[in-house]
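Shown here: the complex without one of its protein chains, the others still in place.
Up next, chain A:
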Amino acid sequence: MPGQRVFLHSRTLPVRMVAPSLKLQDLIEEIRGAKTQAQEREVIQKECAHIRASFRDGDPVHRHRQLAKLLYVHMLGYPAHFGQMECLKLIASSRFTDKRVGYLGAMLLLDERHDAHLLITNSIKNDLSQGIQPVQGLALCTLSTMGSAEMCRDLAPEVEKLLLQPSPYVRKKAILTAVHMIRKVPELSSVFLPPCVHLLHERHHGILLGTITLITELCERSPAALKHFRKVVPQLVQILRTLVTTGYSTEHSISGVSDPFLQVQILRLLRILGRNHEESSETMNDLLAQVATNTDTSRNAGNAVLFETVLTIMDIHSAAGLRVLAVNILGRFLLNSDRNIRYVALTSLLRLVQSDHSAVQRHRPTVVDCLQETDASLSRRALELSLALVNSSNVRAMMQELQAFLESCPPDLRADCASGILLAAERFAPTKRWHIDTILHVLTTAGTHVRDDAVANLTQLIGGAQELHAYSVRRLYNALAEDISQQPLVQVAAWCIGEYGDLLLEGNCEEIEPLQVDEEEVLALLEKVLQSHMSLPATRGYALTALMKLSTRLQGDNNRIRQVVSIYRSCLDVELQQRAVEYDTLFRKYDHMRAAILEKMPLVERDGPQADEEAKQSKEAAQLSEAAPAPTESQASQLLDLLDLLDRASGDAQHPPPLDPSPGGALVYLLDLPCAPPPPAPIPDLKVFEREGVQLNLSFIRPPENPALLLITITATNSSEGDVTNFICQAAVPKSLQLQLQAPSGNTVPARGGLPITQLFRILNPNKAPLRLKLRLTYNHFHQSVQEIFEVNNLPVESWQ
């Protein structure tokens, strides 16, 4: 029944048919009175039907009211496109009320993507040229809000005329409309550029503000304009200076700061003009210092100006002292109680940390404190900034802080924090043991959040640090015994226990508390990992292989291991099944080979194949001795200044060359080592350096299996009365050769013939190019620091032919 469809309301409503349309406020009240979404929709649909009818009837008197109601409904998200034409009619009307609502409707409903919007161009043109000031204002406002490129082109002449109007009310609007027009039609820059310089002489703040905005827009779009406006820098400086030094003016001040909006805009323009321009930058230096020191920072308005000043100082060619001042201001911001200010400080410091590293470093403690922020966007930025501030001198302290943070940080930051710590550790680790400890800590704290290559990195790191094998395996064993849920940790621990199980059972290790571990306990732990539902398939693979390796490392009989291996022959996981079958066969049919096959693994290449593949290849590699420790990154990058003779040799020496990308690569690498047959004709040693009892000798080896390879061992000896410390040797070779420096045996040569330092250089010379070698030595001797750079002469011809 029709009556039922009327909304239930406590007051009686006027009967629709006869009464005039609802007032806007009444409609709003009705809509808000609706109790459900469906009710609201009903009210609105009914009203829209009336509005549509009214539009059709063409009632001019209430048109503005109908459109206003329609706009409200539009704001709620309901369709209102049928009001578009009404906007046009209202704009064309002579009544101010109509125009006001009509233009508002145009801004809300007309869209430059649809052609209908062009229809108001004419009305705007008329209003701009003939309307009273408020009407001109409406037209300009609409134009700058929804004016399309076409409209802008059509109406540019009108707006240009208005720039010269006496009334500031219209002029300020015209200027900002010009800004919009230039954004839409860049070619119009030529129209609006000429009046700018003149407008800068105005005193009206609104006009000044608009003009500066316009100039900024012009400069951002055209280098020619930028050059042109550089000449107003002195004038801008003067305007800003006047603002800053003038006393309090009620009209434009906020919290004791004179027109902060204008100040910020001027500073922004100065930034653009001073960027990459020495002269302009110099002109503004004093003023910037003045603003930076005199602005009242008790409220946000002052801080806003200060912030803009800092941004400008950092972006132009400012004096070093000024830059430091700016960074210090940001540092002060970090201590501000207002969260927003801390936020902008962190974001800005992040942008500056590369270019002004040492200045930002000074605020490191404050930045680290910000890690404790409760607000997520703040703590995230604090983390990024903290990571960027880690360097070799503060790495230990920073890592402590970051690791503490890792333990308590919110989950979405865990992954970034973990990978940040690992990266920093890789770059700046002071010792291998520290590095291993750090990675271990990260794996135990946030194991599930680390990147995939963390496992490979850690195993390679441990593998390469022979002196730390016992230490590592013990720590890992302890960690594993406590918790088998963190997969990366479990994988590394399983691998280590498999490799170094014998060290685990040996008993004493200096660096860690003595641990009595039973063989059975070890096996039980690995079995637990194997059986746990928390273990990933890959992890179980590691555990199984580790168990297998232990069969050669442990003293007791292997019954338990054989049992486990046997059980897994029927495991549903194909990978485990295959392994178990192979291992079982090893026990049953090839037991005589088992020891050789399961020998300690050679060092895995960093980019090399998975550790598990290596196990299969270790069958053949078992004959050879253990590989040399991991090659350190060549320090030849620091020799760039020496390379006039050796034409960019350092470029090649920076990365260990991948000798052979295929999985067999590791084998070739191993075969390179001088082991089996001695080289046919030994190359004589060469003394290359002597100074005050410190001597450097080179010895050469060319393995017969690889004619392109040359191994040079440098030996540093000391027959003087004073110790040699911090000894570093760097080398460079010609571009066509490849050089790898391995880690030296140490940095100190004690006095009176103490233990020499040796270091191995590996040089690849496939083209048999003439060998040239430049060396740089740095060390401390007799309380003096010594640096020697020289090219080695008399290199034996046999070393490269």
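Operating definition for what follows: contacts are C-beta pairs under 8 Å (C-beta built on N, C-alpha and C of every residue); 3 or more make two chains touch, one makes a residue touch a chain; residues count from 1.
Here, contacts and distances are computed from a predicted model.
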| item | value |
| --- | --- |
| Hidden subunit of the complex - UniProt protein name among "Elongator complex protein 4", "FAD-dependent oxidoreductase domain-containing protein 1", "NADH dehydrogenase [ubiquinone] 1 alpha subcomplex subunit 13" or "AP complex subunit sigma" | "AP complex subunit sigma" |
| Option touching the unshown chain, where A:Thr121, A:Asn303 or A:Gln403 are the choices | A:Asn303 |
| Residue in contact with the excluded chain [from A:Leu109, A:Leu155 or A:Val179] | A:Val179 |
| Touch with the omitted chain, as defined above, among A:Thr213, A:Gln290, A:Gln361 or A:Thr448 | A:Thr213 |
| Among A:Asn340, A:Thr431 or A:Thr585, the residue in touch with the chain that has been omitted | A:Asn340 |
| Touching residues (missing chain, whole complex) on chain A | 18-20, 25, 28-29, 32, 61, 68, 71-72, 75, 95-97, 100-101, 104, 134, 137, 140-141, 144-145, 169, 172-173, 176-177, 179-180, 205-206, 209-210, 213, 251-252, 254, 259-262, 264-265, 268, 300-301, 303-304, 307-308, 311, 340-341, 343-344 |
